[in-house]
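The complex appears here without one of its protein chains, the remainder shown in place.
Just so it is clear, A, B and C label the chains in written order, and each chain counts residues from 1 on its own.
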Amino acid sequence: MKKRSRRRTALWGAGFAQPPGPALTRLSVSHPFDRRLAREDIAGSLAHARGLAAAGLLPRKDLRRIEKGLARIEKELAEGKFRFTDTDEDIHLNIERRLIEIAGESGKRLHAGRSRNDQVALDLRLWTLGAIERAESGLHDLVRLLLDRAEKFLDPAVVVAARTHMRSAQPVLLAHVFHAYAEMLLRDLERLASARLRAAVSPLGSGACAGTTLPIDRKKVARDLGLADISANSLDAVSDRDFAVEFEFVAALAMVHLSRLAEDLILWTGEEFRLFRLSESSTTGSSMMPQKKNPDPLELVRGKSGRAAGDLMASLTVLKGLPLSYNRDLQETQEPLFDAAETLEVSLDAMRETVAGLVLLPAAERAAIDSQALATDIAETLVSRGVPFRRAHEVVARWSQLAADSRADLREIAAVEAPALGSFLARLTLESAVAHRDLPGGTAPRRVRAAIARARARLRRYARRAAPPR
Amino acid sequence: MKKRSRRRTALWGAGFAQPPGPALTRLSVSHPFDRRLAREDIAGSLAHARGLAAAGLLPRKDLRRIEKGLARIEKELAEGKFRFTDTDEDIHLNIERRLIEIAGESGKRLHAGRSRNDQVALDLRLWTLGAIERAESGLHDLVRLLLDRAEKFLDPAVVVAARTHMRSAQPVLLAHVFHAYAEMLLRDLERLASARLRAAVSPLGSGACAGTTLPIDRKKVARDLGLADISANSLDAVSDRDFAVEFEFVAALAMVHLSRLAEDLILWTGEEFRLFRLSESSTTGSSMMPQKKNPDPLELVRGKSGRAAGDLMASLTVLKGLPLSYNRDLQETQEPLFDAAETLEVSLDAMRETVAGLVLLPAAERAAIDSQALATDIAETLVSRGVPFRRAHEVVARWSQLAADSRADLREIAAVEAPALGSFLARLTLESAVAHRDLPGGTAPRRVRAAIARARARLRRYARRAAPPR
Amino acid sequence: MKKRSRRRTALWGAGFAQPPGPALTRLSVSHPFDRRLAREDIAGSLAHARGLAAAGLLPRKDLRRIEKGLARIEKELAEGKFRFTDTDEDIHLNIERRLIEIAGESGKRLHAGRSRNDQVALDLRLWTLGAIERAESGLHDLVRLLLDRAEKFLDPAVVVAARTHMRSAQPVLLAHVFHAYAEMLLRDLERLASARLRAAVSPLGSGACAGTTLPIDRKKVARDLGLADISANSLDAVSDRDFAVEFEFVAALAMVHLSRLAEDLILWTGEEFRLFRLSESSTTGSSMMPQKKNPDPLELVRGKSGRAAGDLMASLTVLKGLPLSYNRDLQETQEPLFDAAETLEVSLDAMRETVAGLVLLPAAERAAIDSQALATDIAETLVSRGVPFRRAHEVVARWSQLAADSRADLREIAAVEAPALGSFLARLTLESAVAHRDLPGGTAPRRVRAAIARARARLRRYARRAAPPR
Partner (left out) sequence: MKKRSRRRTALWGAGFAQPPGPALTRLSVSHPFDRRLAREDIAGSLAHARGLAAAGLLPRKDLRRIEKGLARIEKELAEGKFRFTDTDEDIHLNIERRLIEIAGESGKRLHAGRSRNDQVALDLRLWTLGAIERAESGLHDLVRLLLDRAEKFLDPAVVVAARTHMRSAQPVLLAHVFHAYAEMLLRDLERLASARLRAAVSPLGSGACAGTTLPIDRKKVARDLGLADISANSLDAVSDRDFAVEFEFVAALAMVHLSRLAEDLILWTGEEFRLFRLSESSTTGSSMMPQKKNPDPLELVRGKSGRAAGDLMASLTVLKGLPLSYNRDLQETQEPLFDAAETLEVSLDAMRETVAGLVLLPAAERAAIDSQALATDIAETLVSRGVPFRRAHEVVARWSQLAADSRADLREIAAVEAPALGSFLARLTLESAVAHRDLPGGTAPRRVRAAIARARARLRRYARRAAPPR
């Protein structure tokens, strides 16, 4: 997109003898990033113009010229032919200026009863709603994939060592692990749904901060924009960026979830943990070391969680201590919002591509699970037979130590120390241990299957909302 | 609370030849802060014991001894007689140890089918639910006070200059300003209600990470605890701290809102802005300067917003990149949670005390509002008479500049420049300007009155949930 | 800059049957931002090539072709004619690819004994050194301006009310206030000088992580690049981003200082505090309100402090918990570095422009200083006459209250209550109060003059280092 030659005055500049200084211009010009709001700005202007017309403040003929002008601007933007100017520092003034070029006096009627303060608040809300949809779509697809993959690992059941403190803990179904991550991301979907309710509110009609004296029907304008509600207080409406910060929080938390999955996948696909192989298309090579195939997408996603946290912190710090109502500081909440949304989107895509390409190693190549992972099963069996748990724990802890010292199978040690457990121990395998954890949320196959089914049902609820990525 | 002499082994220590080293002990001992969870821990243990009994894993006699023992421990804690030990590093083991001292073998039966991993997850969830209630209660009271005060300023209507960019913008009702802050805090109440849904989930039965082999009825245990749901995946259940981070986010955002109110009140009560006087009980003096009465509570609340942001940042960073499932790093999410909750509580109290003590200065002492604040009214009147807004804006901008240069009243300049506006300008006052912003969310008295009424209705919905502070 | 058509394989891709997937590509491609490193990358490649040649690993003829090729690439980049490709995801591979196109087999010899891991570490260090220079230059100019302006306010001395807790405290010279900000920024200059020492270290020769088997003279290569030192450990060298984070910290703290100055200037130039007028070129207007001239650069600078804090937090979070040595997560430390540097630069420029344009209001228009600001002087005079300070404080506090209640001049009240102080009080003025604070760091004119002189001397030390902005 090209730049127009510099004009002398901004649309707001009639009362000014001097133009903004060069450093203020550099600081102030926001169209390089707020042009992301172009589509929303045009949608908002159309709705506002119709509201003015309905209120008798805009003759039909002017409305039509505005509608045609905005349509033409949308086309110019789409085709990269729109020429931006720094004199009109932001997307809003650039579009209004161009509209006046196209539609003449009619264009000059558009901004009645409106300020950039309520205009940008609307644009950001509409953009946030779009970002929520795209995030929902990405989350939806990744959750579905995780559940699909989980289901594949159920029959025949793949058993792995669940870890606590990064140490082998107890045997679980691999499906259970994948479902765990699906649960985290389902919560993120819930949070987005909740955030949407607070974002889908029209601030139009709030003017600069006190409303307008012109008789606009705010609810009708909101309905035209597909927004369920209107803001209740004009001062709050122009100074509120909660909807953006809330989205950034949900994005930051979702990115933390992805960073955890990335960490697990980096380990599981490594030479040491030996569980999966990455698709080659999810790796890159080294410029120096010929043998390398590195898990770059996983590392990048893990790293990008820091970025999302930084975006959130930036916005909170910007808002801290701001007096009512609109302050220009608020412009600094825009880029964190854009960045958080784009970071989450690209990370979800990359994670989906990577998870889809995971190849389970054949059983023979996978790292073995030590019999120590069965220690809790033995202790709980003692409990079933009447031993207080603390005693059972002590006894099995000693057997476990014996087994470790002699590098023996824990079951064999236990069978020697407690012959009465013999038949139980003979039947105790990783698979039986898994099967015995047969309570809701547990890792027994039927429980995991049921949990996956319930997760799918929850997911379907969100699916209805999700829109295609933009 | 006193400390017991050091024992040789922790409850988990049967398999250990060596005790933890001194630095690990210093690092690891958490009872100085996690004793906040004592009440929740006891409630959880009671429910778990009843669950074991219902499953036939705990004889009735043992259950009764456990119940009595836990009741005694609760009393000891309340009376400051409970003796903590560092060998049992946390509140959970301290209570279990004491229970065994009191209830003997019965006490040793309690921990069957449970790990500290699901236990602490439960305790933190119960504590978070309590923190949500206290935050709701504090928010509720402050919102009600803001609305009460707003209403008082409606009749006779107090008009002030709304500011944008910290500069006088347009006249608004003082009630409108107070209502703006009420709206912000109502959103925080909404977010808390949403966060509660995700917190009120029982992880008990998830064990260390894979569930338990003992046939506990998880849903019944959850109902006993007043929790609506149970966790769907044991790995996720023990490693999930989303509920804490989400609360911390809501607290951080609410603190940002309070920091904004604090900033405004610091200015409004100062010598320059001259709107309110602070109650003397909301000020403190200087150790050196005899004349000073400083707005300390407001400054402290403003400052504490940084603390809440830091808590949130700490938790997100702790969680970043953690593999499944439980990792001890999670302990580091506790203090930020406690701190965020306590920061919000004390800040809400202080803000309520301060707002309650605000004394509006008599009209004669209040800073005057310049006629320039009426510029938009004049421009919008031109629009009503058919002038395109951009032209109207340009014209009035020039009149405004003239008025500024000659230190004249803007209305007089306008009347000279545009005699046709004479009768309109003669009737244009700050009060009439306010009255003309007569659309929903605007500052006309009837609109503000309606907005306050709606805010009260929303508040009542939350009131039903709010519990007294603990 | 245009993009080349997609090639089949990256320079590292010989062992790969599959290209990176589309989402990995989107995630991985960094040339849109790391092209900022182009100049540093070329400088590093030149030095490396000369090192190879000196070690006998690169024939002279090949060296010359590489030198010519890199010079041509630099020109292409400067002229916007360089064509980037996504297959070679970053600036380093894009340049190497293009070099091979230009210089053929000679170009293929360049990367011997080098990895992108030490290459990007070098480029980032060189870029950081440039960013430090630009920040120093901007800080230097702003400090000098603050001191210049301070000096102008010394004769005749302009006295203002210093504030604590945003309330009038004691009279000070306006010069003293400007000097206070100069001191803050001088500390930032000191921190940058310290950070430079740790940045000016060459990692070249560290290879991928273990060094190289080729006999390169690392110190000579470093000297060619103007770097004082070489890294001491190859694993550390490729995984270290401390230099970037340290710069980001200094930038964040400097931005906090600017945010404080911005806040003060917003207040001092407002209708209420009435001290300065902003140059019109440091304000912008409202799209709706014709009368407005808003202090936008100050608000934007204040807001941008949040951005710098976010950048720092992002980097710390990225680095947290990363194992040795290079991990791709490190790429996510680049954009925060770039953003922090660019934020600080533009903010310093804007602040300089704004401070330069401040117009002191004529004395008659400035807000008056209340006599209460003299309370400490009276108390300290009592001390000089032998009264214990705590008693003096109590006595004057009561006089102060009396003066406030009766809206009287504090000196008159004191003169009535303590006739012995009469002659002192008769001479007590804002000017005499200022003059009496005659100790180093105090606000007496000769002390402020001396402090400014010393600040200028410190500044000159930094000036020698500062380079022109790039």
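Following the convention adopted for this analysis, contacts are C-beta pairs under 8 Å (C-beta built on N, C-alpha and C of every residue); 3 or more make two chains touch, one makes a residue touch a chain.
None of these values were measured; they are calculated from a predicted model.
Enquirer: Taking the full complex into account, find the residue in C:112, C:145 or C:463 that is in contact with the omitted chain.
Expert: The missing chain is touched by C:112.
Enquirer: Just name the one of B:45, B:106, B:269 or B:347 that touches the chain not displayed here.
Expert: B:347
Enquirer: For the chain left out of this view, which of A:92, A:218, A:320 or A:352 touches it?
Expert: Selected residue, touching the omitted chain: A:320.
Enquirer: With the missing chain put back, one of C:80, C:156 or C:323 would touch it. Which one?
Expert: C:323
Enquirer: From the list B:111, B:179 or B:411, which touches the chain that is not on show?
Expert: Checking each option in B:111, B:179 or B:411, the one touching the absent chain turns out to be B:111.
Enquirer: Contacts of subunit A with the missing chain: which residues?
Expert: On the side of subunit A, residues 164-170, 266-267, 270-273, 285-296, 299, 313, 316-317, 320-321, 367, 370, 372-373, 375-376, 378-379, 393-397, 399-400, 404, 410 touch the unshown chain.
Enquirer: Since one chain has been left out of the picture, which residues of subunit B touch it in the full complex?
Expert: 10-24, 26-28, 89, 92-93, 111, 114-117, 119, 207-208, 279-294, 296-297, 299-307, 309-320, 327-332, 335-336, 346-347, 349-350, 352-354, 357
Enquirer: Residue by residue, what part of subunit C touches the chain that was omitted?
Expert: Against the left-out chain, subunit C lists 11-12, 14-15, 57, 100, 105-113, 117, 162-166, 169-172, 176-177, 179-181, 183-184, 187, 190-191, 194, 198, 205-216, 218-219, 230-240, 242, 245-246, 249, 252-253, 256, 259-260, 262-264, 267, 302, 305-306, 309, 312-313, 316-317, 319-328, 376-377, 380-381, 383-384, 388-395, 397-398, 400-401, 433-434, 436-444, 447, 451, 454-455.
Note that only the chains that are shown with their structure count from here on.
Enquirer: Quick one: subunit A and subunit C, Cα centre-to-centre, how many Å?
Expert: About 32 Å separates the centre of subunit A from that of subunit C.
Enquirer: When the C-alpha atoms of subunit A and subunit B are each averaged to a single point, how far apart are the two points in Å?
Expert: Inter-chain centre distance comes to 24 Å.
Enquirer: Show the residues in subunit C shared as contacts by 2 or more other chains, in ascending order.
Expert: Within subunit C, residues 285-294, 296, 299, 313, 316-317, 320 contact more than one other chain.
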